[in-house]
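Shown here: the complex without one of its protein chains, the others still in place.
Take a look at chain A:
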């Protein structure tokens, strides 16, 4: 982000300040990093519930008779096959197959979709969709300022939300979304999240954000709901083995390099941006396995950080993409791309170069944490 641009503030800015949040610049937004202890916030989401302001996420609306065809062309997934009221995790790639961003696409109506991009990539995604819309009977609309996004995550979140809405939450499956009213406020209620827990994301108009936040805070009082910052969101998604753009996903990797080739739907009708390059990338991955995204669990207490080298037998065999102390495991963990020869769980002699000292790490399959259903 250019330092000359002023930081953007969400509709909940004053609330965060009154709660004493430590704020941080995230992709040009002044966002809560944590309110108190990030470890306590993390554990609240795992055991009770947490409340997040995610208004920095970038919403883009795609409407029109050609909306489904446009998204099938612009994205790697089969978006036309998503049912109304359902959502899909997908990616937008460059013509050379490199990942521009990972996205969640909600089908709000037969001819209306909402694409949610990462804050850091929202402009890139908007520009790409706009450019790719040429020739399609569809409109691409920048709706970043039309929504605030509040997430309630954790095992207590269904109970908390139920007390504020008549919407059929029991009928709302994971990766589904429906319009409803929460605490008297019109909202798109989605059963999605980035924490590895059950939970909801509520897209509302910015002028309703404070009212909704306060209603949720009150409704969650007895259930242990706490406000949560981006710091614990990062450790939650890391434990859940979920990739983060800029770390596990970049333009220099294809979905096949990231171990997420399953999001590319070659069988869908028609051409799509990156089809040719991705066909080659898939074949390459088949013949000559690229580095594999694995989990690493520290035997000691030193935390591997993004960019640190993964080593074995004195040679560099990979690179850490994300690392943090795991509140759930009580040990440092990391995701790393490592050579296929060292990627099997339990691979011998794997370490991370932590500022000059080679610390031993256990290679494990992802995710580190899976919730009990």
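We adopt the following convention: contacts are C-beta pairs under 8 Å (C-beta built on N, C-alpha and C of every residue); 3 or more make two chains touch, one makes a residue touch a chain; residues count from 1.
Here, contacts and distances are computed from a predicted model.
Participant: Missing chain's UniProt protein name, "Glycine cleavage system H protein", "MxaC protein", "ABC transporter permease" or "Cell division protein FtsL"?
Facilitator: For the chain missing from the view, the UniProt record says "Glycine cleavage system H protein".
Participant: Of A:235, A:254 or A:321, which one is in contact with the hidden chain?
Facilitator: Reading the full complex, the residue touching the unseen chain is A:235.
Participant: Among A:262, A:301 or A:370, single out the residue that touches the unshown chain.
Facilitator: Only one listed residue reaches the unshown chain, and that is A:301.
Participant: Could you please point out the chain A residues that touch the chain left off the display?
Facilitator: 22, 33-34, 37-39, 231, 235, 301-303, 305, 324-325, 332, 355
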